[in-house]
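The complex appears here minus one protein chain, its other protein chains still in place.
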Amino acid sequence: MDDLRGAPLTLSEVARRVGGRLEGPGERTVEGIAPVDEAAPTQMAFLASKRYARYADGSRAGAFLVTPELRRYVPDGVPAVVVRDAYPALRTLLEHFHPPEALEVRVHPTAVLGRDVRLGEGVSVGPYAVLEDGVEVGAHTRIGAHCVLGRRVCVGNACLLHPQVVVYPDSVLGDRVVVHAGARIGSDGFGFTFVDGRHLKMPQVGRAVIEDDVEIGANSTIDRGSLGDTVLGRGSKLDNLVHLAHNVKVGALSLFAALVGVAGSTRVGERVWMGGQVGVSNHLHVGDGARLAIACKVMRDVRPGETVSGHPARPHREQLRNQARLNRLEKLVARVRALEERVRALEAGHGGGERHHGAGDGGNG
Amino acid sequence: MDDLRGAPLTLSEVARRVGGRLEGPGERTVEGIAPVDEAAPTQMAFLASKRYARYADGSRAGAFLVTPELRRYVPDGVPAVVVRDAYPALRTLLEHFHPPEALEVRVHPTAVLGRDVRLGEGVSVGPYAVLEDGVEVGAHTRIGAHCVLGRRVCVGNACLLHPQVVVYPDSVLGDRVVVHAGARIGSDGFGFTFVDGRHLKMPQVGRAVIEDDVEIGANSTIDRGSLGDTVLGRGSKLDNLVHLAHNVKVGALSLFAALVGVAGSTRVGERVWMGGQVGVSNHLHVGDGARLAIACKVMRDVRPGETVSGHPARPHREQLRNQARLNRLEKLVARVRALEERVRALEAGHGGGERHHGAGDGGNG
Partner (left out) sequence: MDDLRGAPLTLSEVARRVGGRLEGPGERTVEGIAPVDEAAPTQMAFLASKRYARYADGSRAGAFLVTPELRRYVPDGVPAVVVRDAYPALRTLLEHFHPPEALEVRVHPTAVLGRDVRLGEGVSVGPYAVLEDGVEVGAHTRIGAHCVLGRRVCVGNACLLHPQVVVYPDSVLGDRVVVHAGARIGSDGFGFTFVDGRHLKMPQVGRAVIEDDVEIGANSTIDRGSLGDTVLGRGSKLDNLVHLAHNVKVGALSLFAALVGVAGSTRVGERVWMGGQVGVSNHLHVGDGARLAIACKVMRDVRPGETVSGHPARPHREQLRNQARLNRLEKLVARVRALEERVRALEAGHGGGERHHGAGDGGNG
């Protein structure tokens, strides 16, 4: 597809690849792409947010990749490729300029493989990785250094496990799953029952099931199910330090930012977005397409498509209204105080109105 | 005790083991237990929450384990074992149907053992584990792959350390302690003193002491004490990604859900429950039996038995009252506006009362 990977590109070629409009000399070449305030003269600057427009004037970039709205910030005389969808275009160029390194395919001699381990074609296993009895790994999957795959773990094709991932026994990963360093998949759920003055552990006998095209961030933890499975749906992505408790089910294409915690048995729909540090209580439903604003704390079901925020989370508009009311409380207190004075005056037999108007009021005495 | 572990059970036998009442044919057998919406015809369904009652009608389960209150949801003709305490009963059956795997007892040849390491009878050490000088491990403890026990660490009997646990030097673990993958015990507390324009590190010379029957979740971190020790009390349980800072003391039988953080020197009593993402500030006391609702942020001492919630945390009833007030603010504003109009009318010399009553009022003019 791209047999020139990593090589400089002419601006004509850039425009062709990203489906953009070229403004300037098409034969000029660029060697890479960088933030507008960091780009060198041999690079393109990427400008897709008004926030960074103020850096455009001082940019040393040799060319710009820019959206139509921000076109006017490109300094005079600097060529530009103008493109409506900036991020897919950026992605295309990054994939060209930063091709993945060609890494050796081999099972490192220090890897410990148990009985009945089955490895597909082209599988790599890093130094000191441990694959316990009955593990199965699909074709072209890379298992990083120090990974531990427990008994009977099943990993699909073309996955990438960074170093020091631990997958507990019986967990299942689909195809093209990416797992970052230190993630734990299939750890025991937090389940105890109090008997005779002790917390007795409930056996956690379900599995953790990670569907195709999922990405899991560094040091995230996904518990196995207690009864039944924990499921992370196709194409969903977790950032770092995310916690999914036992029996959580997440639908397809959802995105959870860092430090999110979802408590036991909660069901999250498809295409749900959760900001960083969001917390969701147990046994709830979060509907398809819901948006949970950064750090909100969800104690009730969220309807499909709903945007919630705050602590406790509520519909975002309601939250804003409450905030505004709280901010106006000061004024409300002042209004009540004023009313009290006016009523006192009325009760004393001289209405505040008369004071304002300077009118005599003997008749009310 | 249970020489048939893993084998199918007759319903009579189920009823006998869980101390339940059998309703239906005692000779029918079941091979396992599963959630009501997932159970196969050869399995029992577990039904202990009204939330899942709606799945009962469509369940394919061959029998139900159910509480008296939910008995009526069991479909006609399906046998049931009725039991008051559902979770201990479930635990009994899970322990029967899912006996622990018989694992080999051995010190893996790749484990690195320092000088003066003492291992009790029946200790297992996984591949690539590192036990530094002076480590002591009690009988029948299992140390997972890649664990690192620092110098002079002392681990009791019958503990289970999952893979990639790091225990810093001089830490102490009691008996029957379970530690999940990636937990860090005895890391340095966050202590610095600002001198001459630099944050100088305070030596952290206390220990982390984990008492008997504690369980620690995946990727949780427990700092050592700075002066004096950090202590996690007997039978307490931590979920994943929990942080205990230096010199925190936690009493017996407390439960902390995922992503909880407790700041330095705070003392937490016995049987305290903290929901997910709870934060507790430093140098506080949380009394015995307190309940800290999900994600609440505790800035003041919590009294024994008290339930707190919110940000900042306050007594839960007060929190609810404040929320309700905030929600009613809209109405309060409307009432004040109405009062202002009525007072204006009174001041102008014609009371609103007359308007309402339609009474003549020449005398007030």
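Should a chain be cited, it is by its letter among A and B, assigned in written order, with residues numbered from 1 in that chain.
In this section, a contact is a pair of C-beta atoms (placed from the backbone, for glycine too) under 8 Å apart; a residue touches a chain by one contact, two chains touch by 3 or more.
Remember, predicted model here, so these are calculated numbers, not experimental data.
Trainee: Which residue from A:Leu200, A:Leu284 or A:Val336 sits in contact with the chain not drawn here?
Mentor: A:Val336
Trainee: Out of B:Arg54, B:Arg106, B:His199 or B:Arg317, point to the residue that touches the absent chain in the complete complex.
Mentor: Of these options, the touching residue for the absent chain is B:His199.
Trainee: With the full complex in mind, choose from B:His162, B:Arg184 or B:Arg271 the residue touching the hidden chain.
Mentor: B:Arg184
Trainee: From the list A:Ala145, A:Ala158, A:Leu284 or A:Met299, which touches the chain that is not on show?
Mentor: A:Ala145
Trainee: By the contact definition given up top, give the residues of chain A that touch the hidden chain.
Mentor: Within chain A, the residues that touch the unshown chain are 33-35, 38, 46, 49, 51, 87-88, 90-91, 94-95, 97-98, 101, 108, 110, 126-128, 144-146, 162-164, 178, 180-182, 213, 215, 217-219, 235, 237, 239-241, 253, 255, 257-259, 275-277, 294-295, 310-311, 323, 326-327, 329-330, 332-333, 336, 339-340, 343-344, 346-349, 364-365.
Trainee: Touching residues of chain B against the unshown chain: what are they?
Mentor: That gives, for chain B, the contact residues 112, 128, 130, 146, 148, 151, 164, 166, 168, 182, 184, 187-188, 190, 192-193, 195, 197-203, 205, 219, 221, 223, 227-228, 241, 243, 245, 259, 261, 263, 277, 279, 281, 283, 297, 299, 311-312, 321-322, 325-326, 328-329, 332, 335-336, 339, 342-343, 346, 351-354, 356, 361, 363-364.
Please note the rule applied: only the chains that are shown with their structure count from here on.
Trainee: Using mean CA coordinates as chain centres, what's the gap between chain A and chain B in Å?
Mentor: 25
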